[in-house]
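For reference, the structure is listed below as structure tokens.
All protein chains but one are shown at their positions in the complex.
Order as written gives the chain letters A and B; numbering starts at 1 within each chain.
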Amino acid sequence: MAQAIAFYVIAACILGFGVLVISTRDTVHSVLFLVLDFLFVAALYVLLGAQFLAAIQVLVYAGGIVVLYLFVVMLVNLKRPPEAHQDPHRQTKLGFGLAAAVLVELGAIAAYGYAHPAAAIAAPATAAIPVSGNTEQVGWLLYTSYLIPFEIASMLLLVAMIGAIVLAKREL
Amino acid sequence: MSTERAVHHGAMFDTDELVINMGPQHPSTHGVLRVVLRLDGEKVVDCDVVIGYLHRGIEKLSENRNWTQIVLLTDRMDYVAAATSNVGYCETVEKLLQLEVPRRARYVRTILCELQRIASHCLWVGTHAMDIGAMTVFLYAFRERELILDLFEEFCGARLTYNSMRIGGLPQDIPPGWAKKVLEFCDIMTQKIDEYEELLTHNRIWLERTKGIGVIGGEEAIGLGLCGPALRGSGVARDVRKDEPYAAYDEMDFDVPVGTAGDTYDRYLVRMEEFRQSLRIIRQATEGLPEGPIVGKVPRLIKPAAGETYHAIESPKGELGYFIVSDGKSTNPYRFRVRPPSFCNLQGLRRLVRGHLIADVVALIGSIDIVLGEVDR
Partner (left out) sequence: MIDQLLIPLLKIVIVLNATLVAVTYMVLLERKVIAWAQSRLGPMRVGPYGVLQPIADAIKLMIKEDITPVRADRWVFTAAPIISMVPALIVYAVIPFGPTIHLFGRPVSLYITDINVGLLYIVSVASVGVYGIILAGYASNSKYPLLASLRASAQLISYEVAVTLTLVSVILMAGSLSMVEIVNAQFNQHVWFVFAQPMAFVIVLIGGLAETNRAPFDLPEAEQELTGGFHTEYSGMRFALFFLAEYANMIVVSSVVTTLFLGGWLPPFPNTPALHFLYYVPSWAWFLVKSFLFLYLFIWIRATLPRYRYDQLMNIGWKVLIPLAIVNLVITGIVKVLVS
């Protein structure tokens, strides 16, 4: 019961701050709401017993990536009124279409979940993990079942990093 | 944020320039210097040096005071080295009067000038190190400066603005036992200089912060009118004490240290060596102090014949020159003009800081060693 209440409170906060992120006019405030959003997502992880994931969420997203967002936002200094509102190329119809598609998809997932309640809960082969403890389990899964996605993700990050260096520094 | 916005093209991303005011109220501008910096990130694109916040009109004021009263005004120019300003002025007037100064007075002047140089360099090494973040050197240097101030207090009763010189000689003879105290001070100071150097000279961070910062070649330094240690750091062995000896410097044996690279570190090394050379001069002058009168044959009413003269001495900051015109009729100078070394050195700041970072600006202001009282007068 307590867990359910906690979940709904945290979920409501996540959604609320999510809305504030896109509705706030001041860019820095928007980034700050994003930080709060990430912190509450971390709280959700704690609720699920995934402390490792929660700590990583705070460390990487709230403490690392968003600091860089803030860095950029402060550097470009968006005190001037945003120009996007007068954008002539704005694809309003396409936007609504995409939003509707996402909504339909979410609805479909919810309906599917109601129809097949067992499938949603079935955990993938937890019993096969020979180690106990949160961190150990994450590590085990990353280096066995999900080794290839893990390596591909790191390759992708490496490529992105090199790309950023090439873009920023024209003469190497 | 920045109201003045200029856009840099050429780089792939357009960047804005940030204009910030360093001073006149800033911990590291040594008084009331104002430097307007144009920054690209932290890099200084250009800078404007704004002076005049401490202007008291000393030159004009001097034209309305009689010759003896002006000594006291010269105290207020380079207030951390008042004695050298006094000596410079008195010698200029003596040159105008063609007055012979007794040997003993010239020796005492030499001792005072060199003590003053050490005191001024103490203040410089302290604040320069403090600007770069080494706070302890500041306290150490002030501890030793205190000893010099005590010596001056015993000699003339004042600790900052001494009014320690009279035209034609000294206001009074040195107190008994003073010479011994000076020699004792020399022994203490010799050790303390090593102590400062231990904290800075081979310190890795200090080297990284000062080497290659504000490099200026000898030719260019002369072109900008730099003088004193700032010029000698660039390898030009110009020292008024050697080239046009005054007081008793022609009888002293000392070296003029010069740098090679012309960067902040070399200017630092030059001044550190000057500490030692000054001590050498003080020892020679104190041990060889001749007996005799302390004042020359000064007329009761000082009224030089019509004419003009320029006389320069080597103040701790560089060449301090006085240009004085007398009309031969009144008891005031007709024209009184000072060539202040700090002012001339400050001209180089704009050239030195361009392309460096904000942190280097602070180091460079320290490295040219300015006193705003002398810049603005």
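We adopt the following convention: a residue touches a chain if its C-beta (ideal position, glycine included) is under 8 Å from a C-beta of that chain, and two chains touch if they have at least 3 such contacts.
On a predicted model such as this, the values are computed, not experimentally measured, just so you know.
K.L.:
Check the options B:Ala158, B:Ala179 or B:Leu199 and report the residue that touches the missing chain.
P.N.:
B:Leu199
K.L.:
Out of B:Arg209, B:Arg267, B:Arg283 or B:Arg377, which residue would touch the omitted chain in the full complex?
P.N.:
Selected residue, touching the omitted chain: B:Arg209.
K.L.:
If you put the missing chain back, which residues of chain B would it touch?
P.N.:
1-2, 18, 20, 26-28, 42, 129-136, 139-140, 143, 199-200, 203, 205-206, 208-209, 357-360, 362
K.L.:
At which residues does chain A meet the chain that is not included here?
P.N.:
26, 28-29, 32, 35, 39, 51-52, 55-56, 58-59, 62-64, 67-68, 70-71, 74-75, 133-135
Everything that follows uses one rule, which is that only the chains that are shown with their structure count from here on.
K.L.:
List the centre-to-centre spacing of chain A and chain B in whole Å, with centres computed as mean CA coordinates.
P.N.:
So the centroids are 62 Å from each other.
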